[in-house]
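A single protein chain has been removed from this complex, and every other one stays in its place.
Take a look at chain A:
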Amino acid sequence: MVTGETEHTNSPVTTVPDVRKARTGENTVHTVILTVWQRDVTLESGTLAGVTDGMPLIAKVATSVSKTAAALSRAAGRGDGSVIGGWIGLKIDPDLLTHLAAGRAVALVSGTNGKTTTTRLTAAAVGVLGRVATNSFGANMPTGHTSALAKEGHTPFAVLEVDEHYLAQVIDQTRPKVVALLNLSRDQLDRAKEVAMMAQLWKTALAGHPEIRVVANSDDPMVVWAASGSRQITWFSAGQRWLDDSFVCPESGHPIERQQGDWWCTGCPLRRPRPQWIVEDEGVIDPRGDWHLVKLQLPGRVNIGNAATALAVAAEFGVRPIEALPRLSRVASIAGRYAQVDRDGRNIRLLLAKNPASWLEAFDMADQAPTLLSINARDPDGLDTSWLYDVDFSPLRDRPVLITGDRAYDLAVRLQVNQVQFRHVQTFDEALRSVPPGRLEVIANYTAFQDIRAELDRVN
(Lines give C-alpha, C1' and ligand atoms only; values in the text may rest on other atoms or scores of the structure.)
Protein backbone atom coordinates (compact mmCIF):
# COMPACT_ATOMS: atom_id res chain seq x y z
CA MET A 1 0.00 0.00 0.00
CA VAL A 2 0.99 3.61 -0.29
CA THR A 3 1.77 4.25 3.31
CA GLY A 4 1.73 7.97 2.69
CA GLU A 5 -2.01 7.61 2.23
CA THR A 6 -2.80 6.11 5.57
CA GLU A 7 -4.32 8.30 8.19
CA HIS A 8 -1.96 7.73 10.99
CA THR A 9 -1.44 10.84 12.91
CA ASN A 10 1.61 10.10 14.94
CA SER A 11 4.49 9.78 12.60
CA PRO A 12 7.95 10.52 13.83
CA VAL A 13 9.42 13.90 13.28
CA THR A 14 11.50 14.07 10.16
CA THR A 15 13.09 17.16 8.77
CA VAL A 16 11.00 16.87 5.61
CA PRO A 17 7.53 16.01 6.86
CA ASP A 18 5.89 12.92 5.41
CA VAL A 19 8.42 12.48 2.65
CA ARG A 20 9.89 9.44 4.34
CA LYS A 21 6.51 7.80 4.52
CA ALA A 22 5.74 8.56 0.92
CA ARG A 23 9.05 7.09 -0.14
CA THR A 24 8.28 3.83 1.53
CA GLY A 25 5.23 3.43 -0.69
CA GLU A 26 5.13 1.67 -3.98
CA ASN A 27 7.03 3.74 -6.47
CA THR A 28 4.81 2.62 -9.29
CA VAL A 29 1.81 4.45 -7.92
CA HIS A 30 3.75 7.68 -7.64
CA THR A 31 5.00 7.25 -11.15
CA VAL A 32 1.47 6.94 -12.47
CA ILE A 33 0.39 10.06 -10.65
CA LEU A 34 3.40 12.04 -11.74
CA THR A 35 2.75 11.12 -15.35
CA VAL A 36 -0.88 12.07 -15.25
CA TRP A 37 -0.64 15.36 -13.44
CA GLN A 38 1.37 17.05 -16.11
CA ARG A 39 -1.63 16.62 -18.38
CA ASP A 40 -4.17 17.59 -15.77
CA VAL A 41 -2.69 20.96 -14.94
CA THR A 42 -4.19 22.28 -18.12
CA LEU A 43 -7.34 20.22 -17.78
CA GLU A 44 -8.13 21.67 -14.39
CA SER A 45 -6.72 25.13 -14.59
CA GLY A 46 -9.96 26.48 -15.97
CA THR A 47 -11.77 25.55 -12.78
CA LEU A 48 -9.37 27.24 -10.42
CA ALA A 49 -10.78 30.75 -10.54
CA GLY A 50 -11.63 31.89 -7.05
CA VAL A 51 -9.47 29.28 -5.32
CA THR A 52 -6.12 30.59 -6.34
CA ASP A 53 -6.84 34.20 -7.21
CA GLY A 54 -3.88 36.32 -6.29
CA MET A 55 -1.56 33.35 -5.84
CA PRO A 56 1.74 33.13 -7.65
CA LEU A 57 1.59 30.89 -10.72
CA ILE A 58 3.63 28.19 -9.05
CA ALA A 59 1.10 28.02 -6.20
CA LYS A 60 -1.77 27.76 -8.69
CA VAL A 61 -0.06 24.91 -10.46
CA ALA A 62 0.78 23.24 -7.15
CA THR A 63 -2.84 23.55 -5.98
CA SER A 64 -4.15 22.03 -9.16
CA VAL A 65 -1.70 19.17 -9.11
CA SER A 66 -2.37 18.56 -5.45
CA LYS A 67 -6.11 18.26 -6.05
CA THR A 68 -5.60 16.04 -9.05
CA ALA A 69 -3.25 13.72 -7.20
CA ALA A 70 -5.67 13.45 -4.30
CA ALA A 71 -8.54 12.68 -6.65
CA LEU A 72 -6.45 10.07 -8.46
CA SER A 73 -5.49 8.49 -5.20
CA ARG A 74 -9.13 8.22 -4.17
CA ALA A 75 -10.14 6.91 -7.59
CA ALA A 76 -7.40 4.31 -7.46
CA GLY A 77 -8.67 3.18 -4.06
CA ARG A 78 -5.28 3.89 -2.52
CA GLY A 79 -6.57 6.01 0.31
CA ASP A 80 -8.59 9.12 0.98
CA GLY A 81 -6.12 11.42 -0.74
CA SER A 82 -5.56 13.37 2.45
CA VAL A 83 -1.76 13.13 2.37
CA ILE A 84 -0.52 12.45 -1.14
CA GLY A 85 -2.08 15.57 -2.69
CA GLY A 86 -0.46 17.84 -0.14
CA TRP A 87 2.85 16.05 -0.43
CA ILE A 88 3.04 16.61 -4.16
CA GLY A 89 1.72 20.17 -3.89
CA LEU A 90 4.39 21.08 -1.33
CA LYS A 91 7.07 19.50 -3.52
CA ILE A 92 6.15 21.94 -6.29
CA ASP A 93 5.63 24.97 -4.06
CA PRO A 94 7.07 24.78 -0.54
CA ASP A 95 5.02 27.86 0.40
CA LEU A 96 1.77 26.34 -0.80
CA LEU A 97 0.24 26.01 2.66
CA THR A 98 0.89 29.70 3.34
CA HIS A 99 -0.71 30.64 0.03
CA LEU A 100 -3.72 28.43 0.63
CA ALA A 101 -4.26 29.70 4.19
CA ALA A 102 -4.08 33.37 3.21
CA GLY A 103 -7.45 35.08 3.39
CA ARG A 104 -9.03 32.46 5.62
CA ALA A 105 -9.81 32.76 9.32
CA VAL A 106 -7.94 29.74 10.68
CA ALA A 107 -8.24 27.82 13.94
CA LEU A 108 -5.64 25.20 14.86
CA VAL A 109 -6.32 22.39 17.32
CA SER A 110 -3.45 20.54 18.97
CA GLY A 111 -2.77 18.27 21.94
CA THR A 112 -1.98 14.66 22.70
CA ASN A 113 -5.57 13.45 22.82
CA GLY A 114 -8.94 14.49 21.47
CA LYS A 115 -7.70 16.64 18.64
CA THR A 116 -9.44 14.80 15.80
CA THR A 117 -12.76 14.85 17.64
CA THR A 118 -12.37 18.44 18.80
CA THR A 119 -11.43 19.54 15.29
CA ARG A 120 -14.56 17.91 13.90
CA LEU A 121 -16.75 19.50 16.58
CA THR A 122 -15.11 22.89 16.09
CA ALA A 123 -15.56 22.73 12.31
CA ALA A 124 -19.21 21.88 12.88
CA ALA A 125 -19.60 24.83 15.24
CA VAL A 126 -17.79 27.36 13.05
CA GLY A 127 -19.87 26.01 10.16
CA VAL A 128 -22.71 28.16 11.50
CA LEU A 129 -20.97 31.09 9.79
CA GLY A 130 -20.12 29.54 6.43
CA ARG A 131 -18.01 26.93 4.72
CA VAL A 132 -15.11 25.48 6.67
CA ALA A 133 -12.12 23.64 5.26
CA THR A 134 -10.88 20.97 7.65
CA ASN A 135 -8.60 17.93 7.71
CA SER A 136 -11.33 15.69 9.01
CA PHE A 137 -9.51 12.44 8.31
CA GLY A 138 -6.85 13.03 10.91
CA ALA A 139 -4.03 13.78 8.45
CA ASN A 140 -2.56 16.33 10.81
CA MET A 141 0.79 17.32 9.36
CA PRO A 142 1.44 20.06 6.79
CA THR A 143 0.79 17.71 3.87
CA GLY A 144 -2.65 16.96 5.30
CA HIS A 145 -3.36 20.66 5.88
CA THR A 146 -2.31 21.49 2.34
CA SER A 147 -4.53 18.75 0.92
CA ALA A 148 -7.49 19.86 3.01
CA LEU A 149 -7.25 23.50 1.96
CA ALA A 150 -6.57 22.71 -1.72
CA LYS A 151 -9.46 20.29 -1.85
CA GLU A 152 -12.06 22.62 -0.37
CA GLY A 153 -11.24 25.56 -2.59
CA HIS A 154 -11.96 28.98 -1.19
CA THR A 155 -13.60 28.95 2.20
CA PRO A 156 -13.83 31.82 4.65
CA PHE A 157 -12.83 29.51 7.51
CA ALA A 158 -10.47 26.65 8.21
CA VAL A 159 -10.23 24.43 11.29
CA LEU A 160 -7.12 22.27 11.25
CA GLU A 161 -5.97 19.50 13.55
CA VAL A 162 -2.22 19.80 14.08
CA ASP A 163 0.22 17.17 15.30
CA GLU A 164 1.88 18.53 18.46
CA HIS A 165 5.35 18.40 16.91
CA TYR A 166 4.30 20.59 13.96
CA LEU A 167 2.40 23.30 15.79
CA ALA A 168 5.15 25.92 15.54
CA GLN A 169 5.62 25.34 11.82
CA VAL A 170 1.90 25.37 11.04
CA ILE A 171 1.38 28.55 13.09
CA ASP A 172 4.05 30.26 10.99
CA GLN A 173 2.53 29.03 7.75
CA THR A 174 -1.18 29.53 8.39
CA ARG A 175 -1.23 32.62 10.64
CA PRO A 176 -4.19 31.34 12.68
CA LYS A 177 -6.68 33.53 14.47
CA VAL A 178 -7.12 30.94 17.23
CA VAL A 179 -4.99 28.08 18.56
CA ALA A 180 -6.64 25.52 20.85
CA LEU A 181 -4.37 23.58 23.22
CA LEU A 182 -6.05 20.50 24.65
CA ASN A 183 -3.59 18.50 26.76
CA LEU A 184 -0.11 17.01 26.82
CA SER A 185 0.74 13.53 28.01
CA ARG A 186 3.02 10.65 27.18
CA ASP A 187 2.47 9.21 23.74
CA GLN A 188 4.67 6.87 21.70
CA LEU A 189 7.63 6.98 23.95
CA ASP A 190 10.06 5.18 21.70
CA ARG A 191 10.37 8.38 19.75
CA ALA A 192 8.19 11.17 21.10
CA LYS A 193 9.68 14.13 22.83
CA GLU A 194 9.50 14.40 26.53
CA VAL A 195 6.27 16.06 27.59
CA ALA A 196 7.99 19.07 29.15
CA MET A 197 10.04 19.57 25.99
CA MET A 198 6.87 19.60 23.92
CA ALA A 199 5.34 22.20 26.23
CA GLN A 200 8.49 24.30 25.78
CA LEU A 201 8.17 24.09 21.99
CA TRP A 202 4.59 25.31 22.18
CA LYS A 203 5.50 28.09 24.57
CA THR A 204 8.23 29.36 22.28
CA ALA A 205 6.00 29.10 19.21
CA LEU A 206 3.20 31.09 20.81
CA ALA A 207 5.47 33.71 22.34
CA GLY A 208 6.36 34.85 18.83
CA HIS A 209 2.71 35.43 17.91
CA PRO A 210 1.00 37.76 20.38
CA GLU A 211 -1.81 38.33 17.87
CA ILE A 212 -3.09 34.78 18.30
CA ARG A 213 -5.96 34.02 20.65
CA VAL A 214 -5.04 30.90 22.62
CA VAL A 215 -7.86 28.71 23.89
CA ALA A 216 -6.29 26.43 26.47
CA ASN A 217 -7.14 23.77 29.05
CA SER A 218 -6.79 25.20 32.56
CA ASP A 219 -6.71 21.71 34.08
CA ASP A 220 -3.43 20.62 32.49
CA PRO A 221 -0.38 22.30 34.09
CA MET A 222 1.75 21.61 31.02
CA VAL A 223 -0.77 23.33 28.75
CA VAL A 224 -1.19 26.27 31.13
CA TRP A 225 2.56 26.76 31.25
CA ALA A 226 2.83 26.51 27.44
CA ALA A 227 0.09 29.13 27.03
CA SER A 228 1.27 31.39 29.82
CA GLY A 229 3.38 33.64 27.62
CA SER A 230 0.47 34.51 25.34
CA ARG A 231 -1.27 37.87 25.44
CA GLN A 232 -4.81 36.68 24.73
CA ILE A 233 -5.95 33.53 26.44
CA THR A 234 -9.34 31.92 26.94
CA TRP A 235 -9.26 29.14 29.51
CA PHE A 236 -11.54 26.15 29.43
CA SER A 237 -11.84 23.42 32.01
CA ALA A 238 -12.20 20.04 30.38
CA GLY A 239 -10.65 17.99 33.16
CA GLN A 240 -7.44 15.98 33.23
CA ARG A 241 -7.80 12.27 33.79
CA TRP A 242 -4.12 11.48 33.33
CA LEU A 243 -1.93 13.15 35.93
CA ASP A 244 1.33 11.22 35.73
CA ASP A 245 3.08 13.61 33.34
CA SER A 246 2.45 16.74 35.33
CA PHE A 247 3.57 15.98 38.87
CA VAL A 248 6.55 18.25 38.40
CA CYS A 249 6.20 21.95 37.53
CA PRO A 250 7.73 22.71 34.13
CA GLU A 251 8.67 26.19 35.34
CA SER A 252 10.32 25.52 38.71
CA GLY A 253 10.78 21.76 38.96
CA HIS A 254 8.84 21.71 42.23
CA PRO A 255 5.98 19.28 42.88
CA ILE A 256 2.50 20.24 41.76
CA GLU A 257 -0.21 19.83 44.36
CA ARG A 258 -3.79 18.95 43.46
CA GLN A 259 -7.00 19.25 45.39
CA GLN A 260 -10.55 18.81 44.11
CA GLY A 261 -9.85 19.90 40.57
CA ASP A 262 -7.56 22.76 41.57
CA TRP A 263 -3.79 22.60 41.23
CA TRP A 264 -0.80 24.78 42.05
CA CYS A 265 2.97 24.64 42.01
CA THR A 266 4.56 24.46 45.45
CA GLY A 267 7.62 26.41 44.31
CA CYS A 268 6.48 29.16 41.92
CA PRO A 269 3.38 31.19 41.04
CA LEU A 270 2.16 28.77 38.36
CA ARG A 271 -1.33 27.65 39.26
CA ARG A 272 -4.65 26.78 37.69
CA PRO A 273 -6.17 29.85 36.07
CA ARG A 274 -9.87 30.47 36.47
CA PRO A 275 -11.60 28.98 33.43
CA GLN A 276 -14.22 30.85 31.41
CA TRP A 277 -15.72 27.69 29.91
CA ILE A 278 -16.50 24.88 32.33
CA VAL A 279 -17.90 21.38 31.92
CA GLU A 280 -20.63 20.81 34.48
CA ASP A 281 -22.88 17.75 34.58
CA GLU A 282 -24.02 17.02 31.03
CA GLY A 283 -23.38 20.53 29.83
CA VAL A 284 -21.09 23.53 29.57
CA ILE A 285 -21.08 26.86 31.40
CA ASP A 286 -20.16 29.75 29.10
CA PRO A 287 -18.24 32.91 30.13
CA ARG A 288 -21.51 34.70 30.90
CA GLY A 289 -22.40 31.99 33.40
CA ASP A 290 -25.13 30.40 31.29
CA TRP A 291 -25.30 26.61 31.36
CA HIS A 292 -26.00 24.79 28.09
CA LEU A 293 -27.07 21.18 27.84
CA VAL A 294 -24.67 19.37 25.49
CA LYS A 295 -26.40 16.49 23.74
CA LEU A 296 -23.90 14.45 21.77
CA GLN A 297 -23.98 11.19 19.92
CA LEU A 298 -20.35 10.74 20.99
CA PRO A 299 -19.98 8.91 24.32
CA GLY A 300 -18.32 9.96 27.55
CA ARG A 301 -17.59 13.00 29.61
CA VAL A 302 -14.38 13.45 27.66
CA ASN A 303 -16.40 14.42 24.62
CA ILE A 304 -18.40 16.98 26.56
CA GLY A 305 -15.01 18.49 27.33
CA ASN A 306 -14.14 18.39 23.63
CA ALA A 307 -17.48 20.08 22.88
CA ALA A 308 -16.70 22.79 25.45
CA THR A 309 -13.42 23.42 23.66
CA ALA A 310 -15.18 23.60 20.31
CA LEU A 311 -17.70 26.09 21.70
CA ALA A 312 -14.90 28.21 23.16
CA VAL A 313 -13.03 28.30 19.84
CA ALA A 314 -16.19 28.97 17.83
CA ALA A 315 -17.05 31.83 20.19
CA GLU A 316 -13.84 33.56 19.09
CA PHE A 317 -15.30 33.56 15.59
CA GLY A 318 -18.56 35.01 16.89
CA VAL A 319 -20.60 31.80 17.11
CA ARG A 320 -22.93 31.57 20.09
CA PRO A 321 -23.29 28.22 21.90
CA ILE A 322 -27.00 28.12 21.20
CA GLU A 323 -26.25 28.28 17.47
CA ALA A 324 -23.50 25.70 17.57
CA LEU A 325 -25.04 23.06 19.83
CA PRO A 326 -27.52 21.59 17.31
CA ARG A 327 -24.64 21.10 14.88
CA LEU A 328 -22.50 19.37 17.52
CA SER A 329 -25.30 16.94 18.25
CA ARG A 330 -25.29 15.76 14.64
CA VAL A 331 -21.68 14.55 14.74
CA ALA A 332 -21.99 10.76 15.03
CA SER A 333 -18.51 9.39 14.43
CA ILE A 334 -15.12 10.59 13.30
CA ALA A 335 -13.04 8.51 10.89
CA GLY A 336 -14.49 5.39 12.47
CA ARG A 337 -14.08 6.56 16.07
CA TYR A 338 -17.26 5.92 18.09
CA ALA A 339 -18.81 4.40 14.96
CA GLN A 340 -21.45 1.74 15.55
CA VAL A 341 -21.92 -1.14 13.15
CA ASP A 342 -24.59 -3.83 13.35
CA ARG A 343 -23.45 -7.25 12.26
CA ASP A 344 -24.89 -10.69 13.01
CA GLY A 345 -27.03 -9.27 15.78
CA ARG A 346 -24.06 -7.60 17.44
CA ASN A 347 -23.87 -3.86 17.81
CA ILE A 348 -20.16 -3.12 17.47
CA ARG A 349 -18.85 0.19 18.74
CA LEU A 350 -15.32 1.31 17.91
CA LEU A 351 -13.22 3.22 20.41
CA LEU A 352 -9.70 4.34 19.56
CA ALA A 353 -7.15 4.41 22.39
CA LYS A 354 -3.63 5.45 21.50
CA ASN A 355 -1.89 6.14 24.79
CA PRO A 356 -2.45 5.72 28.53
CA ALA A 357 -4.65 8.80 28.85
CA SER A 358 -6.92 7.75 26.03
CA TRP A 359 -7.22 4.19 27.36
CA LEU A 360 -8.54 5.57 30.62
CA GLU A 361 -11.00 7.69 28.65
CA ALA A 362 -12.11 4.68 26.60
CA PHE A 363 -12.87 2.65 29.74
CA ASP A 364 -14.91 5.60 30.92
CA MET A 365 -16.89 5.71 27.67
CA ALA A 366 -17.43 1.98 27.23
CA ASP A 367 -20.57 0.23 28.43
CA GLN A 368 -20.33 -2.74 30.77
CA ALA A 369 -20.60 -5.05 27.79
CA PRO A 370 -18.34 -7.67 26.22
CA THR A 371 -15.17 -5.86 25.20
CA LEU A 372 -12.58 -6.69 22.57
CA LEU A 373 -9.12 -5.21 23.12
CA SER A 374 -6.69 -5.17 20.23
CA ILE A 375 -3.07 -4.07 20.40
CA ASN A 376 -0.47 -3.67 17.69
CA ALA A 377 3.00 -2.17 17.93
CA ARG A 378 3.66 -1.21 14.34
CA ASP A 379 5.41 1.98 13.35
CA PRO A 380 2.43 4.33 13.71
CA ASP A 381 1.60 2.82 17.12
CA GLY A 382 5.11 3.04 18.51
CA LEU A 383 7.14 -0.15 18.79
CA ASP A 384 7.16 -0.22 22.58
CA THR A 385 4.31 -1.74 24.57
CA SER A 386 5.53 -0.76 28.03
CA TRP A 387 2.71 1.81 28.29
CA LEU A 388 0.38 -1.12 29.02
CA TYR A 389 1.60 -0.89 32.61
CA ASP A 390 0.69 2.78 32.81
CA VAL A 391 -2.94 1.80 32.28
CA ASP A 392 -5.03 0.27 35.05
CA PHE A 393 -7.19 -2.38 33.35
CA SER A 394 -9.10 -3.31 36.51
CA PRO A 395 -12.27 -1.47 35.33
CA LEU A 396 -12.65 -4.38 32.89
CA ARG A 397 -12.94 -7.04 35.63
CA ASP A 398 -16.73 -6.80 35.55
CA ARG A 399 -17.19 -7.72 31.88
CA PRO A 400 -16.20 -10.45 29.41
CA VAL A 401 -12.92 -9.49 27.77
CA LEU A 402 -11.49 -10.73 24.48
CA ILE A 403 -8.02 -9.90 23.26
CA THR A 404 -6.44 -9.91 19.81
CA GLY A 405 -3.88 -8.05 17.71
CA ASP A 406 -0.17 -8.41 16.94
CA ARG A 407 0.75 -7.90 20.57
CA ALA A 408 -2.04 -9.82 22.26
CA TYR A 409 0.49 -11.69 24.43
CA ASP A 410 1.75 -8.45 25.95
CA LEU A 411 -1.84 -7.64 26.74
CA ALA A 412 -2.47 -11.13 28.14
CA VAL A 413 0.39 -10.83 30.63
CA ARG A 414 -0.74 -7.33 31.58
CA LEU A 415 -4.34 -8.41 32.18
CA GLN A 416 -3.19 -11.33 34.35
CA VAL A 417 -1.29 -8.93 36.58
CA ASN A 418 -4.52 -6.92 36.86
CA GLN A 419 -6.53 -10.12 37.50
CA VAL A 420 -8.77 -9.50 34.51
CA GLN A 421 -10.13 -12.70 32.94
CA PHE A 422 -9.84 -12.80 29.16
CA ARG A 423 -9.98 -14.99 26.09
CA HIS A 424 -7.55 -14.72 23.17
CA VAL A 425 -9.11 -14.70 19.70
CA GLN A 426 -7.22 -14.87 16.41
CA THR A 427 -9.60 -12.88 14.23
CA PHE A 428 -12.31 -10.27 14.46
CA ASP A 429 -14.84 -12.82 13.19
CA GLU A 430 -13.90 -15.17 16.02
CA ALA A 431 -14.48 -12.32 18.44
CA LEU A 432 -17.92 -11.68 16.97
CA ARG A 433 -18.87 -15.34 17.26
CA SER A 434 -17.64 -15.44 20.86
CA VAL A 435 -20.04 -12.87 22.26
CA PRO A 436 -23.82 -12.99 22.61
CA PRO A 437 -26.05 -10.71 20.53
CA GLY A 438 -25.97 -7.13 21.79
CA ARG A 439 -23.26 -4.55 22.29
CA LEU A 440 -19.62 -5.39 21.62
CA GLU A 441 -17.23 -2.63 22.62
CA VAL A 442 -14.00 -2.60 20.65
CA ILE A 443 -11.04 -0.69 22.09
CA ALA A 444 -7.93 -0.69 19.94
CA ASN A 445 -4.77 1.27 19.36
CA TYR A 446 -4.02 2.96 16.08
CA THR A 447 -3.24 0.32 13.48
CA ALA A 448 -5.30 -2.31 15.31
CA PHE A 449 -8.22 0.09 15.05
CA GLN A 450 -7.65 0.52 11.33
CA ASP A 451 -7.46 -3.26 10.86
CA ILE A 452 -10.84 -3.71 12.53
CA ARG A 453 -12.28 -0.76 10.67
CA ALA A 454 -11.20 -2.46 7.44
CA GLU A 455 -13.14 -5.56 8.52
CA LEU A 456 -16.17 -3.30 8.83
CA ASP A 457 -15.81 -1.84 5.32
CA ARG A 458 -13.88 1.19 6.53
CA VAL A 459 -16.81 2.57 8.45
CA ASN A 460 -16.60 6.29 9.08
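Everything below uses one rule, namely that a contact is a pair of C-beta atoms (placed from the backbone, for glycine too) under 8 Å apart; a residue touches a chain by one contact, two chains touch by 3 or more; residues count from 1.
Criterion: contacts and distances are computed from a predicted model.
Asks: Suppose you had to identify the omitted chain by its UniProt name; would it be "Lipid II isoglutaminyl synthase (glutamine-hydrolyzing) subunit GatD", "ABC transporter permease", "Peptide/nickel transport system substrate-binding protein" or "NADH-quinone oxidoreductase subunit N"?
Replies: The record for the missing subunit names the protein "Lipid II isoglutaminyl synthase (glutamine-hydrolyzing) subunit GatD".
Asks: Of the residues listed, A:A207, A:A332, A:V413 or A:A454, which one is in contact with the missing chain?
Replies: Final answer for the missing-chain contact: A:V413.
Asks: I'm checking contacts with the chain that's been left out. Which of A:Q232, A:Q368, A:S386 or A:T427 qualifies?
Replies: With A:Q232, A:Q368, A:S386 or A:T427 as choices, the missing chain is touched by A:S386.
Asks: Residues of chain A in contact with the chain that isn't shown?
Replies: Those residues of chain A that touch the unshown chain are 186, 189-191, 194, 196, 244, 247-248, 253, 255, 383-390, 409-410, 412-414, 416-419.
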